[in-house]
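One protein chain is absent from this view; the other protein chains keep their places.
To keep things simple, chains are lettered A and B as they appear, and every chain counts its residues starting from 1.
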Amino acid sequence: MRLRSLLMLACSVVPLAAVPAQQKIDRRLPLDPNGMFKFFVSSGSVRIVGWDVDSIVVTGTISAKSQFYFGGGRQGVKGGVEGDGVQAMADLLVKVPRRARLWIRGGDADVQVDGTSGPLDCGSASGTVRIHGTAPELTAETMGGDLVVQASPEYLRLKTATGRVEFTGGAEDGAIATVSGRVTVRGGGFTRRGRIETVTGDVRYEGGIGDGGVLAVDSHAGHVDLLLPRSVNATLMVAAAVSDLFGLRSTADPTKAPGGISRNLGGATSGATITVRTFKGRVTATSP
Amino acid sequence: MPPLPASFSIPSPMDDDIARAQRGDVDAFERLYRTHVGRVNALCIRLTGGRGAEELLQDVFVRIWEKLPSFRGESALGSWMHRVAVNVYLVSRRSELRREARVVTSDEPESLGVDAARGFVTDDPDARIDLERAIARLPAGARAAFVLHDIEGYLHEEIAEMQGIAAATVRAQLHRARKLLIEVLES
Partner (left out) sequence: MTDHRLSPDDPRLDALQRAADDLPREVAPAAAAWPAIRARIEEARVVPMGAQTPTARRRASSRWRLAAAAAVLVVGSSATTVLVMRSEADAPATAAAPTAATTTAASPSTPGATSPGNVGAARQVARSVWADYDAASVDLERVLQARRSRLSPATVQAVEESLRTIDRAIGEARAAFEKDPASRDLMDLLDSVYRQKLDLLRRANELPLRSS
């Protein structure tokens, strides 16, 4: 009895050891070179890096109240970090076989993908998504977060709502959509087919377009600026619905256009087609 | 390892796309299209003998789009699409196929053989006719029976039900197809 009382007294005065604020993660699983990897992170950041090893390695830290899941076989591995909203913070580095097929989701987390060459489907609700790789098919979506992509896939689909989209590279078949986010395309552009849609987001297209390619830009009120290489041979058609808000009426006369000369269609027998439709946005098209 | 919480259900990307496409997302449908079009296109080319294959492919995927909301996952999506393709083809050629089915079961097999073989005379008698081209030149009903049974693996009864003809007729068409193909490939 006396010993128990002493112990109880000791416990009441000795401070409890501090609960660790983070958990360390260091996990590894084998995955075939063309295997599938699915990963979800609620908050924080995750960086995916392609490497030439038939394994997935996850390292980093997650918050104390998070739960980490990781499992699967050589054909496919699934993992993620789940918890209670803000408290499920993660800061993770994931190394994956370079050609693995990836499905990555960040609830509000920032996602970065580097050096992978397998098909990629990536998204975050309000986090930023950055991709630098050679995926043949690339789909990336956010709502409020930005999309920054440097790649040249055959098939490209990028969507945000308020986030901006920066795409540097080329795509055979590409589509970019935002509501108010600004869209910037640089590099090769769309070689066979491209579509850009915004509601109020501005569009700056500094890319090329392949022979016989089709580029369609729809923006209700965003400004559309096309900067096309001199080598581009295309038919450009613009339709705008509200004439008194159509900003280029003063430059519609070719002689007043800044360095601009129009060409008859007769010369573009095998050229590309660029179509811009806007309700009240300004549209310009120039060559550097 | 503890079980995943309910909120952490990650459907496969394909499941995502099926659900999205069923709700009208054309971009998701395009991804399904790209995954399955190779096999469906091969079927369309062989069923039509190459003539009108592109139009059939379009008709098939438009029909798949229309019927997708009714897909409940009882089979793999690819298998389901395949059956839709077969049905679209068979419906479009119903009268032609039924007419040929009546001819196959006529009482003059010798004349059938001559008539059927006539279509196999090539412009270049020295050219080898590979199997694909030989299939393309089969009469429509025989071609359908061969493609669906010997290439795609449907049962006689399945083919018969899809065409609204007797299984015995399908067997006869299949026999006819094989005989003609062997004759042509040996010539």
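The rule is short, and it goes like this: a contact is a pair of C-beta atoms (placed from the backbone, for glycine too) under 8 Å apart; a residue touches a chain by one contact, two chains touch by 3 or more.
All values derive from a computational prediction rather than experimental measurement.
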Chain not shown: contacting residue from A:Gly44, A:Gly60, A:Gly83 or A:Gly207: A:Gly83
Candidate in contact with the missing chain, chosen from A:Ser42, A:Ser63, A:Thr116 or A:Thr134: A:Ser42
Touching residue (missing chain; options B:Val26, B:Ala76 or B:Leu155): B:Val26
Absent-chain interface as seen on subunit B, which is shown: 5, 7-8, 16, 20, 23-27, 29-30, 33-34, 37-39, 41-42, 45, 54, 57-58, 61-62, 65-66, 109-110, 112-114, 131-132, 146, 150-151, 175, 178-179, 181-183, 185-186
Positions on subunit A contacted by the hidden chain, ascending: 40, 42, 82-85, 88, 105, 107-108, 125-126, 141, 143-144, 159, 161-163, 177, 179-180, 192-193, 195, 197, 199-200, 214, 216, 218, 220-221, 226, 228, 230-243, 246, 248-249, 251-254, 257-269, 271, 273-275, 277-280, 283-287
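Convention: only the chains that are shown with their structure count from here on.
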Where subunit A and subunit B are represented by their mean Cα positions, the distance between them in whole Å: 39
Complex contact set, residues of subunit B against subunit A: 1-2, 4-5, 7-8, 10, 12-13, 27, 31, 34
Subunit A residues within the subunit B interface of the complex: 38, 40, 67, 69, 71, 78, 80, 82, 103, 105, 121, 139, 155, 157, 175
